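Worksheet: the structure to be examined is printed underneath.
Every protein chain except one is present and positioned as in the full complex.
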Amino acid sequence: MTDASNSAIPTRATGDSTGMDFLTSLPRRVVTVYIPLAIFIFVLLFPFYWMTISAFKPNAEMSSNRNANPFWIVSPTLENINHLLFNTDFPAWFWNTMLISTAATFVSLFASVLAAYAIARIRFKGADQVGGIIFLAYLVPPSILFIPLASIVYELELYDTSWALILTYPTFLIPFCTWLLIGYFKAIPYELEECAVVDGASRLQILVKIVLPLAVPGLISAGIFAFTLSWNEFIYALTFISSNEEKTIPVGVLTALIEGDVYNWGALMAGALLGSLPVAIVYSFFVDYYVSSLTGAVKE
Amino acid sequence: MTDFNRRDALKVGAGAAAAAGIAGSAEAQQAAPTIRITPERGAQLRVLRWRRFVEGDERAWVANTQKFTQNTGIQVRLDNESWEDIRPKAAVAANVGRGPDIIFGWYDDPHQYPDKLVEVTDLANYLGRKYGGWYPVAQRYGINNNKWMSLPLGCAGNAMVYRIGAVREAGFEQFPRDFPGFLRLCQALKRNNKGVGFALGNAVGDGNGFAHWLVWSHGAKMVDDQGNVVINSPQTIAALEYAKQLYETFIPGTLSWGDINNNRAFLAGELALTANGISVYYSAKTSTDAAQRAIADDLNHANLPIGPAGRATEINLATQAMIFKYTRYPNAAKEYLRFMWEQEQINAWVEASIGYVTPALQAFERHPIWTSDPKVTPYRDSYKNMLWSGYSGPMGYASAASMADYIMVNMVAEAASGARTPQQAAERAAERANRYYRL
Partner (left out) sequence: MASIPAIPYQSSWRSRLVENKNFLGAVFMIPAAGILLVFLAWPLLRGIWLGFTNATLGREGRFIGLGNFISLAQDSVFWLSVFNTFFYTVIASVAKFALGLWLALLLNHNMPFKAQIRAFILLPYIVPTVLSALAWLWMYDAQFSVISWLLTQLGLIDRYIDFLGDAWNARLSLIVANVWRGIPFIAITLLAGLQTISPSLYEAAALDGATASQRFWHVTMPLLMPIIAIVMTFSVLFTFTDFQLIYSMTKGGPVNATHLMATLSFQRAIPGGQMGEGAAISTAMIPFLLAAVLFTYFGMHRRKWQQGARDD
C-alpha cells in the first residue's frame, strides 16, 4: 500500500489543480490518476452500493448467492422501505436525530467560538494551558464515561429527553471545534481588531461583526464535523434514551429491526441508506466549501 | 454475594412443589390460592422489555397490557430495547437508581444487584401454588438469599434444528439422543456434504448455549456448589476431546458465528443441522416464499442429546422480571406482573409467540401450542431441561462475569479448533474463572 502511494505521489504532487497538469500526457494521467481514483471510488462506494441493493432486495433473494448473482436484484421491492417508514417510528427517529444533531452542533459552536476567541485573541493568562486541557478532554473514551455520566444525567432530570444528548454530545465536539477555530482566529490580522477597538467596539462586537464573518468557512467545517459525529453517536443515545419515540436513528433502527437472532437485513440497510442520504445531500452542497474552508485552519 | 444453596431452594419451593404434586390442570387449581395486591392510587408504570423475538410475542404482550390498563386504570408504558442491550440498560438503572419500574433482564441480572430490587416472594409463591409450581431452576433464578427478588417469565429455548431428509439420508430415522450417535450423525452429514454448524464466536445466546451444554453434558462444570473453580477436570478434557471431533464436521466459519449466522445459513439451505431457538422454523413457516416453506416442511427439532452426565444439561436464555426499588409504585408493578402471569394472559401470549418463550411455571407444559404442532414439542421442555448460569455454584456477579467474558465459549472454541490442546484450554479457563470466583 505504502509503496504504491509513494511511487505514485510525486507525479501527483506536480499535478496541482492549477499547476502543471498540462505537462503530463493523457495516457500517463489515465494510469496515474484516473485508474487509482476509480479504484478508490469503487472501494469506498461498494459497501454503500451493497446497502442500496440490499434495501431493495426481497427477502428471498437475500441469501441465495449460490444460485444467483448477489450484485443484482431480480425483482426489486419497496417492501423494506415501506416497512421502515410505516411500521416503525423511523420518521420520529429521523426528526429526533435531526433536532438533536442540529442543537448539539449549535451548542458546540457557540461554546467553541467563545472559547477559541478567548484563547486565540484575548490571550488571557494561561490561555495556552487551557487550550491544551481542552484538547485533553478528547482523551476520554465514552465507552466507560457513560455510567458515571448516566448518574449525572439522572440527577439533572435529563433522562429520556433530547436534552440529555444535546448537552452531552458537545463534550466530544467542543474540543475539535475549538481547536479548528483557534486556527482560523489566529489567521485574522490583528490590525482589523485594533481598528475596531479604536472605534470603541466591545469585544463581543468585534467577535460578532469582524471575526466571525471572516471565520465562516471554519464555522462550516466545524459544524459539519459536529453534525456528523452527533448523527452517528451510539452509546449515549442507547443509554440515556429509553422511549421508543425519543430514539435516534442508529439506536432506533437496531432496536426495531433486529428480532432476536434474526436480522431484518433489507430494512436495516434501508435504514442505513435513508439515515445517511439527507446528510449526504447536505454534504454535496457544502463539500467544496468545506474543502476550501478548511484551508484557514492550516495557516495556524 | 449470595449464600443461597440447594437446601434453601427446597425450603422455599416446598409449598410449590407439593402443590405441583397434586395439581391437576391449572384450571382446576384456579379457586385455591389467592393474593391481594392493592396498587397505589394514580400509579403509572414504565416497563422495559427486550425487543420481540417473533412478531406475535409483542402483539400479545401489548394486548395483555392494554387489558390490564382497562381493568385497573393504570397506564403502562412499554419500551423495547434489542435483547442484548437490555443488560447495559438494566445495569445503568440499578446503578444510578432511576429508570423503568420493571425491566425484563437475562440470566443472573437479578443476582447482581438484589438489594436494588423489590421482593416478590408472596407473588411468586402465589403463582407457584396456582400453576403447578416453578421449575427448580426457576427458583434458582428467582430466589436470592431465600427471597424471591425477581419473577421468572420463561426462557427462549435452544434445540437441535435439523433437516429431516438429510438426517434420514445419513441413516438416522430418529434424531440420536446420545453422544456417540450424535457424533456419528454429524460425521455422516459431513460425508454427505450437508452442513453442520454450531456457533463458537462470542455469541451471547447460541455460543453460550452450545458450549455450556457440551461441557455440562460430560459432567464437567465451571464451579462446584461452593463456588470453587473445578473446570480443569478429566470430564472437561473428555468434553473438549469430543468437541474436537465434532468440530471436524462443522462448515467453515463457525468460530466467527454470532447469534444470527446459523439462522441465515439454515434458511439458505447451507446447513442441515444446528442448534437454535424456534426462530428458524418460525421465519421459514411464515415466509411468503415457497422455497422457505419447503424448508419448514423438511425441518424438525430435537432436544439436545444427553451426554455421559445422564441428564439434560441445556442452558437457555432465561428472562426474569425485576421491579426496581426506586419505583414509586411497587404494588402496581407487582399487580401488573401478577396479571401478566395469570393463565388468561400467558396462554394467549404463548400462543401468539408460537412457543418462542417457554414459561417457567410447570402448568403451562399442558398448553396446546406444544402439541398442536409436533415440531414445536421439544421447546416445551426447555425450562425443565436447563441448568442455571454458573451451575453448580451460586449465582452472582462471578457467574455473570464468567459468562460475559465467554470463558466457557472460548475454552470450547480454542480446544475444538485446535488452537490449544484440551488440557491447555481447560487450564486457561480455570485461570480466567478464578479471577472472578476467588474474589
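Order as written gives the chain letters A and B; numbering starts at 1 within each chain.
In the analysis below, a residue touches a chain if its C-beta (ideal position, glycine included) is under 8 Å from a C-beta of that chain, and two chains touch if they have at least 3 such contacts.
The structure presented is a predicted model; accordingly, all values stated were derived computationally and were not measured.
A.B. asks: Looking at A:Leu85, A:Met98 or A:Ala111, which residue reaches the missing chain?
C.D. replies: With A:Leu85, A:Met98 or A:Ala111 as choices, the missing chain is touched by A:Ala111.
A.B. asks: Can you work out which residue in B:Thr65, B:Thr236 or B:Thr254 touches the chain that's missing from view?
C.D. replies: Only one listed residue reaches the unshown chain, and that is B:Thr254.
A.B. asks: If the hidden chain were put back, which of B:Glu270, B:Glu342 or B:Glu365 would touch it?
C.D. replies: Of all options in B:Glu270, B:Glu342 or B:Glu365, contact with the hidden chain holds for B:Glu270.
A.B. asks: Determine and list the chain A residues touching the chain excluded from the picture.
C.D. replies: Touching the missing chain: residues 1-2, 4-5, 8-21, 29, 33-34, 36-37, 40-41, 43-45, 47-48, 50-51, 54, 63, 65, 70-71, 107, 110-112, 114-115, 117-119, 122-125, 127, 130, 134, 136-145, 147-149, 151-152, 167-168, 170-171, 174, 176, 178-180, 183, 200-205, 208-209, 228, 231-232, 234-235, 249-250, 253-254, 263, 265, 268-269, 271-272, 275-276, 279-280, 283-284, 287-288, 290-295, 297-300.
A.B. asks: Against the chain that's been left off, what residues of chain B make contact? List them.
C.D. replies: Contact residues on chain B toward the absent chain are 87-88, 91, 94-95, 112-113, 115-116, 200-204, 251-258, 261, 264-265, 268, 270, 397, 400-401, 403-406, 410, 413-414, 419, 432, 435-436, 439.
The definition used in the following text is that only the chains that are shown with their structure count from here on.
A.B. asks: Nearest whole angstrom, what separates the Cα centre of chain A from the Cα centre of chain B?
C.D. replies: 41
A.B. asks: Going by the contact rule at the top, pick out the chain A residues touching chain B in the complex.
C.D. replies: Contact set of chain A toward chain B: 59-60, 63-64, 66, 146-147, 150-151, 154, 159, 238-239, 242-244, 254-256, 258-263.
A.B. asks: Under the definition above, what is the set of chain B residues touching chain A in their complex?
C.D. replies: Within the complex, chain B touches chain A at residues 46, 48, 51-55, 77, 79-83, 85, 88-89, 91-92, 95-100, 156, 205-206, 259-260, 262-265, 267-268, 270, 276-277, 279, 283, 287, 289, 291-292, 356.
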